[in-house]
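Left out: one protein chain. Kept in place: all the others.
Going by the order they are written in, the chains are A, B and C; count residues from 1 in each one.
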Amino acid sequence: MTLTTSKITNSDVFDRVESQVRSYSRSFPKTFGKAQNATIFDKSGKAYTDFLAGCSTLNYGHNDPDLKSALIDYISADGIAHGLDMFTEAKENFLETFERLILKPRGMDYKLQFTGPTGANAVEAAMKLARKVTGRNSIVAFTNGFHGVTLGALAATGNSGHRQGANTPLSGVVRAAYDGYFGADIDTADMLDQQLSDPSSGFDAPAAFIVETVQGEGGLNAASAEWLLKIRAIARRHGALFIVDDIQAGCGRTGSYFSFEGMGLDPDIITMAKSLSGMGLPFALTLMKPRLDIWKPAEHNGTFRGNNHAFVTAAAAIEKFWSDGKFEAEIADKSAYLGQRLDAIADAHELGRRGRGMMQGINAGTGTVADAICRSCFRSGLIIETSGAHGEIVKILSPLTIDKEQFAAGLDIVENAFEEVLGIQRAAAE
Amino acid sequence: MTLTTSKITNSDVFDRVESQVRSYSRSFPKTFGKAQNATIFDKSGKAYTDFLAGCSTLNYGHNDPDLKSALIDYISADGIAHGLDMFTEAKENFLETFERLILKPRGMDYKLQFTGPTGANAVEAAMKLARKVTGRNSIVAFTNGFHGVTLGALAATGNSGHRQGANTPLSGVVRAAYDGYFGADIDTADMLDQQLSDPSSGFDAPAAFIVETVQGEGGLNAASAEWLLKIRAIARRHGALFIVDDIQAGCGRTGSYFSFEGMGLDPDIITMAKSLSGMGLPFALTLMKPRLDIWKPAEHNGTFRGNNHAFVTAAAAIEKFWSDGKFEAEIADKSAYLGQRLDAIADAHELGRRGRGMMQGINAGTGTVADAICRSCFRSGLIIETSGAHGEIVKILSPLTIDKEQFAAGLDIVENAFEEVLGIQRAAAE
Amino acid sequence: MTLTTSKITNSDVFDRVESQVRSYSRSFPKTFGKAQNATIFDKSGKAYTDFLAGCSTLNYGHNDPDLKSALIDYISADGIAHGLDMFTEAKENFLETFERLILKPRGMDYKLQFTGPTGANAVEAAMKLARKVTGRNSIVAFTNGFHGVTLGALAATGNSGHRQGANTPLSGVVRAAYDGYFGADIDTADMLDQQLSDPSSGFDAPAAFIVETVQGEGGLNAASAEWLLKIRAIARRHGALFIVDDIQAGCGRTGSYFSFEGMGLDPDIITMAKSLSGMGLPFALTLMKPRLDIWKPAEHNGTFRGNNHAFVTAAAAIEKFWSDGKFEAEIADKSAYLGQRLDAIADAHELGRRGRGMMQGINAGTGTVADAICRSCFRSGLIIETSGAHGEIVKILSPLTIDKEQFAAGLDIVENAFEEVLGIQRAAAE
Partner (left out) sequence: MTLTTSKITNSDVFDRVESQVRSYSRSFPKTFGKAQNATIFDKSGKAYTDFLAGCSTLNYGHNDPDLKSALIDYISADGIAHGLDMFTEAKENFLETFERLILKPRGMDYKLQFTGPTGANAVEAAMKLARKVTGRNSIVAFTNGFHGVTLGALAATGNSGHRQGANTPLSGVVRAAYDGYFGADIDTADMLDQQLSDPSSGFDAPAAFIVETVQGEGGLNAASAEWLLKIRAIARRHGALFIVDDIQAGCGRTGSYFSFEGMGLDPDIITMAKSLSGMGLPFALTLMKPRLDIWKPAEHNGTFRGNNHAFVTAAAAIEKFWSDGKFEAEIADKSAYLGQRLDAIADAHELGRRGRGMMQGINAGTGTVADAICRSCFRSGLIIETSGAHGEIVKILSPLTIDKEQFAAGLDIVENAFEEVLGIQRAAAE
């Protein structure tokens, strides 16, 4: 297909044929064609800076030239695209690369399960495995968590809009309060420990806890290392596995490959997806401690467990970005810069900054205001979205590889949008 | 990555790092690299004929040159790989193509939902929607059906190995007997009608029926048009939606684009995946009658709803294979030939042929025998697998595009393997 | 309270204060006061013959003089009425009597669990125990079965009106077809065996089967001994416990104390209630083979597990009616007479007789007709109700102790009502 010269001259086909369930196309009602790193072009050729990055799926930007070239070479050479879960050279190379550059340097010992290529599927596999290993049913998930929308994963997801979509009761999950959920003075980990220690609390002995270190959809709530270590210890004390869902916060988004590095957290199971392929291709992984790998062959299966194109780009991404510490240093710089810029905006409007690393935002107070800010940004050529229970957080999720000038310019747009929207609001209030 | 020259010289990495859940790599313990149409090459360069075709994911063969070239062009031009579910030119082109060449010529009026790119996800969306539309909970699935392994879809799947993997009770689905399940003399559709018509049968009014026209995993059981029409009428009479899961049987596998063409079946919802992308890329669709499209925006969402690479190859595949009737005619020829060859094998050993179209096999009597036959084939350079409740069916799922000579040679291998394995068995019995 | 002289002179209080959920008072809109054996008197002193007998709760009639006297003596002597599940002399005497006159003579070895005093509670306990013993979740219940309306038992009940009352999905039960459900030519036991033997049928390995030998609410369907033995063997073969719910059919209703005597059936668990107390007092039992008694103390508890008044009347009833074979002979005589009378009615109207023992009825064809017949009977002084999926069965459930003349006169009323109602219908049709 030749981009921008398609037979279609208008997008009526979307209205005519695509289901009403579509969402992002409502916020960004343009038809896009090409994209390079942090820039997306619509059909007319207009360029937009991407501060959404596929909700953290494009940490290395759009169409990284090295990944692109690795993939084109692979396809050109008739490399296997689909082989169910058979051994392929692409898989072999990915496994070797992941072991050599990700696991070993971090002293991590995990087996890799290629689940169906979605984060939800990785979560479903993790939940099944935790139930199988422990012989227990209940899984503890946290307020404002997001873990996917297939029925098993959806039970762990907090968002009521998605939950109601099930149209059937969701079961097997109990809810605990995330770090800081009840304010700074209440230690929610202690609360959970009390409930699990109390034999008549009504909280059944859990198979696992599943937690995000930073809640990407839930409002950029970042748990402290102290809290995470504490709930990890509580899980262990109560015989529950500790699952870190690193689908949105992993792959460098918070500064390191895994979002929990340096915390001594040692999860039993880790789920990954989104930026794992490096290029936005569907790909997911469930990592588990070797002792937990008690799966029977094919017990959890699926057609697209081996997305070989994704193996190729994922291995190339790891080689390019994680062979040494340069990329981490670059993220650290950008994260610091982002923090400063957001602090300035927040201070100017008496608002609060949220999140950590390159996964930060500002609580605009209400969803209406945050939405108005994002729409204003889009008019200025910036693709950006909200997050949080009420959509009240303006969320910055640019590619980690974004050029500094473009990053600064994008943040200028954000700053101006806050000024514009809140200025109008202030004017209206006077 | 350069194929066959990877740094890895052995596959210890699989044992060391990949989970025990892997399955097909156990039947075919080689590391594969390249593949073209019906031929797969292992690392050493040895060629195998592929009679598995990704379980019907590679109906157009491996790396079709036109699809490959369309995809390489798209990537080279920095076409968007990942854009969540935003409008893209690739999606626009796919929608337009699907509407023009698939829906309109067949007089079909459906909306398309891009679910997460797995069949299970398309099924989960279909089940959610059926419950939402009807306000009912129970979904009727059939004996020996396979619909995926995420928790919602898994409830509809019959296979006990997969079901037990849940390690939590599966609910929301009631089971009915497939066409012919209790033998030729018992009309299972009448049974289901009786149960649903009886207010104290214990069968709750269902939200939907979900059925495969040919049960790919369940043993190549092919339902008759009469039975399908009858249960479709029963569904309607009892206020239930009628869902055809065309994930394995669709995309030409049984002879036409949809497996139910020519039957006047008119499903309310259709699920598609596997060969939909044309090249083995993860991609899934839930088609629904426009009146059923009552989704709220993002009610069912997911990161990889828009696999733009798959849009490109899927549109190219439709243009190439479904613009006129040539491909259908070719499938018809090959299906007839396959039927003759299998009849000859079956007759020689007093066995039965199963399935229809290019989705046929032979009931080898036991899983042990069928497995021995498939292993013998693999030693002769043929990749082939079993199906059925006991793995007793030797299943032929070659690419539809397979060269006739290669097809014949592959079937020779199958014929010889039956002769070899059943000959040994007969000798042992004497 | 002095009967028939209450301060209330009308029954407005029912409309004003009692919930709409009430049911039998709608069919028999009188206020009743006294009752002796098969006769009930309304407030005005009008006598009615009772062919409903508390749905088989009054097998020994209303206020049997010996049971009455035992109870009055007990109360007068300050016998403990309520002692939770502590040891009492009344319980001791009941246990000793039940062991001596019921279990031992029949060569039966069971432990007795006093559950909460309702049939539903006995069923809930049976289902919990079966799941505990087997470690499995799924319980097989049958079409048209009735087992109670608390959430666990309700899942096993077939009636849709009751099921919908849950307003939440019912789970943990799969449904199989009762004896003869699909007509005389289809062996539903073979069907169940096939489904359970097929590892991809979607029927999970069950914890238990729960079955009534005669379905009292479901339409007086009486299973054959052959069928019961066959499904008992199927249960054993598949590792499932075999539960007979003898709540309605037990305590002599079908001719023997247990409804399955003489069949060699040997259930793992038996549930009892209704006529167990002999006098209509709330009382229930779950009997289990001693090897199954792996309950932990209080694992299933409840305030009214020891209804000591019921212990007293139950022991007295067993002494009076089951010390020798006289009562069984009497039931046999009456059952034969009932069969003859019903055959005559059925033959006269080309209808079918249903059930066995003193649990028989006639299929009046439709619920409307059966209801008209019962309403006609009531106008003639007979209390009688319908049964069956559509309420199409006119059900005779008189006390087993009914006087023969009264029984004959009651059956005359039934006969005349059939003639009247069907005569009108025939006239209307001409």
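Heads up, the rule we're going with is that a residue touches a chain if its C-beta (ideal position, glycine included) is under 8 Å from a C-beta of that chain, and two chains touch if they have at least 3 such contacts.
All of these numbers come straight from a predicted model, not from anything done at the bench.
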Per the whole complex, from A:144, A:307 or A:398 the residue touching the absent chain is A:144
Per the whole complex, from C:74, C:242, C:260 or C:327 the residue touching the absent chain is C:74
Contacting the left-out chain: of A:169, A:264 or A:423, that is A:169
Contact residues on chain B toward the hidden chain run 168-169
Contacts from chain C to the absent chain lie at residues 1-4, 6-8, 11, 13-14, 16-26, 28-36, 40, 43, 52, 54-55, 57-58, 62-63, 68, 70-93, 95-96, 98-99, 103, 111-114, 116-121, 124, 127-128, 131-132, 135, 137, 148-153, 155, 161-162, 164-168, 171-172, 273-274, 279-282, 286, 288, 293-304, 307, 309, 312, 315-316
For chain A, residues touching the missing partner are 137-138, 141-146, 156-161, 163-164, 169-175, 177, 181-182, 186, 191, 194-195, 198-205, 217-219, 388-390
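In the analysis below, only the chains that are shown with their structure count from here on.
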Counting contacting C-beta pairs, the top-scoring chain pair is A-B
Residue numbers at the chain B-chain C contact, same meaning over half shared and different meaning under half, come out as same
Between chain A and chain C, the Cα-mean centres are separated in Å by 58
Rounded to the nearest Å, the gap between Cα centres of chain A and chain B is 30
Cα centroid separation, chain B vs chain C, in Å, comes to 49
Where chain B touches two or more other chains simultaneously, the residues are 137, 161, 164, 171-172
